[in-house]
Structure formats: structure tokens, C-alpha cells
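The structure follows.
A single protein chain has been omitted; all remaining protein chains appear in their positions.
The first chain written gets the first letter, and so on, giving A, B and C; residue counts start at 1 in each chain.
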Amino acid sequence: MATNWRSCPRFPVADLLDVRLCTAPFDPALELRNFTRALPQAGGIVSFLGQVRAGDGVEALDLRHYAPLTLPAMRTLAGQVRGRWALDGLLIIHRSGEMVPGDPIVLVAAAARHRRDAFAAADFAMDHLKSESWFWKREKVAGQWRWIEPRMQDFEDIARWR
Amino acid sequence: MATNWRSCPRFPVADLLDVRLCTAPFDPALELRNFTRALPQAGGIVSFLGQVRAGDGVEALDLRHYAPLTLPAMRTLAGQVRGRWALDGLLIIHRSGEMVPGDPIVLVAAAARHRRDAFAAADFAMDHLKSESWFWKREKVAGQWRWIEPRMQDFEDIARWR
Amino acid sequence: MAARLVFLGRLEELAGCPFADVAFGAPLHWADVLAWLGDDQAPELPALVNSDKVRLALNGMMVTDKASLTVVDGDELAFLPPVSGG
Partner (left out) sequence: MAARLVFLGRLEELAGCPFADVAFGAPLHWADVLAWLGDDQAPELPALVNSDKVRLALNGMMVTDKASLTVVDGDELAFLPPVSGG
């Protein structure tokens, strides 16, 4: 199932913003623990973890990015989220490369004094990460890779914030 | 800061519902990891962690419960959440007793195939846990304990779901 | 015959104890409970627990009508002030 995690380099944008693009597996529990411990003044931390689903017949998932666009876009999004809600901290980690069922794909965590800010910030960040950031996805089913097209649901999710 | 965690007994209501009332510290990262690993078919897991805030001058927090009501109320809420959204799993862990800044108070995690269900379920569970479950709270500030009254914000949060 | 009265939240401070055991010869009605609270626990308790803000649980079941309450031997009656937010 899930691959053992290896270290993922950090590119902190500012003290409380941690935005990373990882080419190797990462450990969401460890990342959340470190994030939480660094923010004892935050009353609440909301996180979203997306993982490669088991049981759909998908043998592997491959996420491709374009380096000159993907990380800058993630950092821009993180800045927007920080500007929109009163947060103590924001963590965005996204995998690229080949993954197997059970592997973490994305971890977003928002820490805030008030619960509602943390929920809204994490929700917004996920909607926009999925739809506006530069990842192209292939799935391997029955030994065959196929590219995944954009889903209408993502456009509807984005529309909620306009 | 945070106390070292000890084991917290489990009272599973059903296969995918894990609802616990802990009288000793628990480790949210460990709990989330176990929850996530048990649900490889879930694409997304949303969690909320509430911790005792540092920096407000609060030296300790004491949550009192009434055994014949508190755990049954938490289980009833968990059942409502499971009935309202399509979830793969739901985890609710709540501390009682005395805590210090940095200690986890509550962990809610909802796992679902679809991201939107997981966000809504965790959000709903937190709103209702805070306002409808049977906990009475004291804070110790400058060596003095004082009881905390209900906040209007909680009633507004609840009203969002009606 | 005896029953236990349980005081939650700030009611514990007013009563001066988390619970009290009360002995009686005949089943207690709500007026008897209020009288006992005022005499044996604290003079401000009866008005407080009689208000809509304080709810009752008898043996773990919520009491919908305080006036019709009857406490018999072995009962546990809990006084529940509003829960804390936050």
C-alpha cells in the first residue's frame, strides 16, 4: 500500500506560511504534528488530507507539474488565503510524481484563533488548489495510463467563493 | 506545555464510527494516522483539532462532563452526522478533566469519497459538539478558577445548519 | 429511602459539593426538592434550578416538565446549567 515517506524539503514563504511541492512521499501525521506544535496560540486547526483512493481499480497515479508555474501558483494561493482569513498559520503540501493507493497527495492545514476561519480557509485553499494550480494527472488502470480531464464539480466548487 | 499522551479507551459505535470521551491526554497525530490507514477507500479526510490556546493567560482548563449524558449525546451526534453525509468514517474524540495550554481538547475527523461531504460533516459535528454536548468548562487565570458561560457565537454556528 | 442530587458546572460551587444524598420517607415532588435545596444547600439554589436555564436529568433521562417530577428511592437527579461554549 502506501510507500514509506521520505523527507520533503521546505520552502517557507513567511514565518507562518509553509508551502511545499514534494516529489517523494511525505508523512501527513508528522507534518500536522509539527505544524500544530509550532502554533500553540491557535485554538483550532482544520486539515484536509487527500490520498490516492484504494478500491477503484487505480493501480497508480501520476501527477505532473511545470516547475516555473506550479510552486509560484501555490504560493500565490497561500498568500490569498492568508489575506482573506485571520490565520495563525497555513500549510500546503502537494505531491508530484507517481503514487500508489494509500499515498498522500495533498495536505492543507489552516490554524486560527476561531474555528470558522480555519474551516473556511482550508476549504477555499482546497477548492482553488484543485482547480487553479498546475497539475496534470494520469491514472494507471489495468496496466494502461490515461490522462484525467477537468471535472465540472471543480468549477462549481470554485463558484462558491465568488 | 502539552502533557504526554496516554492511551484513551475506544468505544466504537459501529465499524466506521469511533466516538470516545478521554479523561487523559491523547495524541491527535497518532489518532489521525490510525483513522486514515483504516480507510484507504476514502479520498479525503477533513479534521478539526481544538487545543488549549497558549498566550491568553489561561493556566489550565477543566472540562466537566456528566457520564450518563455526555457520551450518549456524542454518539447520537455521530449518528446524525453519518446519516446526513456520505462518509466512509467518522472519528470524534473529546477530552474531559484538567488540561494545560497545548493539550488537545477535541479531534473530529470525517473521511469521505468526496471532499465536500468531509468538510461539511466535520464542520457540522464541531458546531453541534460545542453547543449541544454536555461539557462544563472552567478556566484558571492568575491562580483563580472561573466558570465559562455559553457564547452567542455557538448559537449562530448552530443556526447555519437549520 | 435515599436519592442522589448531582450539581454540574457552577451549581457545584453554589451547592458546595458535586453531589448530595438526600434521605426521605415518601417520594419527593419538585416542591420538596426545591425546599430541601434551599434549606440544606444554599438559599439561592431553588430559584436558580427552577428557572428555564437549568435543566434536569433523572437517571440519565432529560426531564421535560419539572413540575411533574417524582423522585423515588435510588434515583439520581442531576441539575444541568447551560453548557460552556468556546
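The criterion applied here is as follows: contacts are C-beta pairs under 8 Å (C-beta built on N, C-alpha and C of every residue); 3 or more make two chains touch, one makes a residue touch a chain.
The model shown is predicted, which means the values in this text are computed figures rather than measured ones.
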{"item": "Displayed partners of the chain not shown (whole complex)", "value": "A"}
{"item": "Identified contact with the non-displayed chain, of A:Arg64, A:Arg113 or A:Lys140", "value": "A:Arg64"}
{"item": "Residues from chain A at the interface with the omitted partner, ascending", "value": "64, 66, 68-69, 72, 130-137, 147-151, 153-154"}
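Heads up, the rule we're going with is that only the chains that are shown with their structure count from here on.
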{"item": "Separation of chain B from chain C, taking each centre as the mean of its C-alpha atoms, in whole Å", "value": "28"}
{"item": "Residues of chain A touching at least two other chains", "value": "none"}
{"item": "Multi-chain contact residues (two or more partners), chain C", "value": "none"}
